[in-house]
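The complex appears here minus one protein chain, its other protein chains still in place.
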Amino acid sequence: MLTFTIRRLLLSIPTLLFISLAIFMLLQLSPGDPMAQVPLTVPPEVKEKMREALGLGQPVYVQYWKWLVQFFWIEPLVFVDWATANTWWAGWLPDTGFAEGKLRVISWQTRGPVMDLVIQSLPQTFWVVGMSYVVGVAIALPIGIYSAYRHYSVFDQTGTFVTMIGFSIPPFFTGPLMIWIFAVQLGWLPSKYNTVLDVVDWDTFVLQMKQMVLPVMVLALQTTAQISRYMRSAMLDNLKQDYVRTARAKGLKEGVVVMVHVLRNSMIPVITVIALGIPAIFGGAIITENVFAVNGLGYQLLIALFASDIPTVMTFTFIFAILIVLFNLIADVLYGVLDPRIRYD
Amino acid sequence: MTDTSPNPNDPLAEPIPLAPPTSQTQDIWRQFKQHKGAVLGGGFLMFITLFVLIGPFIWTLEATKLDIRAKDMRPIVWGLWSDEAKVGWNHPFGTDQLGRDLLSQMIEGGRASMAVGWAAMILSLLLGTAVGVLSGFFKRLDFILMRFTDLMLSLPLLPILLVAVTLFREKLSKTFGIETGMFILIVGVIGITSWMQTARIVRADVLALKEREFVLAAHSIGTRPGKIITRHLLPNVLSPIMVSATLGLAVAIITESALSFLGVGFPSDFPTWGKLLADAVQRMNLYPERVFLPGLLISLTVLSVNYIGDGLRDALDPRMRGR
Partner (left out) sequence: MTMKSLTLGSALVLSMASMAAAERGADGNVSIIYWQAPSILNPYLSGGTKDIESSSLVIEPMGRYNQDGAPVAYLAEEIPTVANGGVSEDLTSITWKLKEGLKWSDGSAVTSADVKFTADYCMDPEGGCAQLAKFDGVTSVEAIDELTVKVTFGAPKPNPYGPFMGGQSPIIQAAQFADCMGAKAPECTEANFGPIGTGPFVVDDFRPNDVIQMSANPNYRDPAKPAFATLTFKGGGSAEASGRAVLETGEFDYAWNLQLAPDVIAKMEEGGKGKAISAFGALVERIEMNLTNPSPDLPAETRATVAEPHPILSDKRVREALSKAIDRDILVEVGYGPAGRPTCNLVPAPAIYASDNTGCLKQDIEGAKALLDEAGWTDTDGDGIRDKDGKKLSLLYQTSTNAVRQDFQALIKQWWSEIGVETELRNLDASVFFGGDPGSPDTFQKFYADVEMYANVFDGTDPQAYLAAYRCGNEPKPSSQWQGENINRFCDPAYDALIDELAVTGDLEKRGEIAKKMNDMLTKDTMTIVPLVDRGRVSAHANSLGGVVLNVFDSELWNVADWYRVK
């Protein structure tokens, strides 16, 4: 398994390079213009000059090469500079100035480093999207397990009904609905997410929790629905297997049978879905973030897409791709752990 | 631990038949009929399909016909508790802000949504299952197919849509006419961008299944790979596929509305359930029925497909049958 993991990690590098090229070509092909949001009152000649200043006139391969160098060489240097200057674990090293005077990956909208956008948006994304995922998974697993165990019970039927309705109603509707109920009518919760709230004491913590409730609820509904369905169906498949009968016949406690034997064998599809979902946290929740003005990574990516801000889109998507490749690799490794018969070599 | 489980093909595991033997199809049908949810779901799906297919012949009002004087009418039941409500039998479900009849919009919209939903879902399932099975079963294909899946997962959706439109819209609408052309484009785009999860799940299950005894046994007696896939693997990955199908239908119906918002979908005056829902969200507190009705139709359709999937899975599972 270790050799498999190392081999796959090494193979990930050319894979990711290829993916970055594919993303770049896709963005080049896609119609769109960074000047689309500049008002029509700005004459075309000026827009043309602005495009030139962004480096749009350069040949495609030059633009791609520039991005590659900036992302894979200069950004890590910036990180090293930052680490040697500001952190406890590398601060004892002499301050380096490797990246001084070098051009980082610069967004066309903000003219600032894209990485700063990522760092700026990460906290709210983790608070909201990450938390909703944790909540969603934490609710979905027990629901899925118990629904399958008590197949066609009232609990199962209700669970099915609620999760399926929850899944088929899109967040662009549930978001405003929640705002209307909890923020407008009841006035309990804020409708907008305050990204500059510093959690320093109990009161601010309560405020933070309050503003997270609505977006987390909307998002967790989708996650819960999806994962609990897969969990339930996999459990159902396994509960009827002969090994379950054997285990029971051996006199194992019911809890052990279900939670150890059946659950372990049912985790494979669920692990797959969860592994696909974790990178999606980084991708953000575009609609929900927009409704609640969370302005996390999803929102940043969305407006970068609409503004045809290629360096930003490229960087965000590529980090997303790294996570996809990584988590799918983790899932593959986990399959082997869950079911030792699965071998890759 | 599963190594100790008895061979599932052990004939002794089957109960001793009490009734004369029946064919497999009859068995499946009998089992399916016993599943109340599945029957209800099937009934509802049939009703909805008829509703959108024959509906326009019974309720002949055109969905795109505007009548600005009759705008913002309420459903007829509103008249029961409010005398001021603007209601009328000519628009039993009310009208929208431009005076388009809600009932005919739901019928017309249902046609598009159901067609897109089913077609895109089936396309995505076929792709996902094919990639998943091939990649799980044939070691040589695994790496390349799964890296391709990673690639597809990483590509941002919006540029894909815009590229697809730029490249194909004019050609498709020229060859097939506007609406069919758009339909093909939408189904293609949704199908091609949503198969990856199914593929990953199916592959994971196949990876585990192909090491199980019955598959090894099939191998050892010289069964050809194609046969193993269709006889032994596919029936055993059916339940996650069913779940994917249900979720996929909902996703396809909703995605369609997002596409028309981006100008990638049907023309703006062409109603679909997803678009009716999206358009009504702004006036959700003024006219709740306009979000409620399409929302309900989408949910019930998805729910009934889910129940049918459940029933089908139970019916196809020999271990469930006869219980």
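Letters A and B name the chains as they come in the text, with residue numbers starting at 1 for each one.
Here is the rule we use: contacts are C-beta pairs under 8 Å (C-beta built on N, C-alpha and C of every residue); 3 or more make two chains touch, one makes a residue touch a chain.
What you see is a predicted model, and the numbers here were worked out from it, not measured in a lab.
Looking at B:Leu40, B:Ala70, B:Ala85 or B:Leu98, which residue reaches the missing chain?
Of all options in B:Leu40, B:Ala70, B:Ala85 or B:Leu98, contact with the hidden chain holds for B:Leu98.
Identify the residue among A:Pro59, A:Pro94 or A:Gly187 that touches the chain left out of the display.
Considering all chains, including the one not shown, the answer is A:Gly187.
Given the contact definition stated above, which residue among A:Thr5, A:Thr84, A:Gln120 or A:Thr246 touches the chain not shown here?
A:Gln120
Out of B:Ile178, B:Ile192 or B:Leu296, point to the residue that touches the absent chain in the complete complex.
B:Ile178
Just checking the interface: what residues of chain A touch the absent partner chain?
31-33, 35-54, 103, 106-107, 109-113, 116-117, 120-121, 176, 179, 183-184, 187, 190-192, 194-196, 290-295, 299-300, 303, 305-308
Could you please point out the chain B residues that touch the chain left off the display?
Contact residues on chain B toward the absent chain are 64-66, 68, 72, 97-98, 100, 162, 165-166, 170, 174, 178, 260-264, 267-269, 279, 282-283, 285-286.
Operating definition for what follows: only the chains that are shown with their structure count from here on.
What whole-Å value do you get for the distance between chain A and chain B if each is reduced to the mean of its CA atoms?
Each chain's C-alpha centroid was found; their separation is 25 Å.
Which of the residues in chain A end up touching chain B in this complex?
11, 15, 18-19, 22-23, 26-27, 29-32, 157, 160-161, 164-165, 167-170, 172-173, 176-177, 180, 184, 225-226, 229-230, 233-234, 236-237, 240-243, 246-247, 261, 264-265, 268-269, 271-273, 275-276, 279, 301, 305, 313, 317-318, 320-321, 324-325, 328, 331, 335, 339, 341-343
Within the complex, which stretch of chain B touches chain A?
1-2, 4-6, 8, 10, 13, 37, 143, 146-147, 149-151, 153-156, 158-160, 162-163, 166, 196-197, 200-201, 204-205, 207-208, 211-212, 236, 239-240, 242-243, 246-247, 250, 253-254, 257, 274, 277-278, 281, 284-285, 291, 295, 298-299, 301-303, 306-307, 310, 313, 317, 319-320
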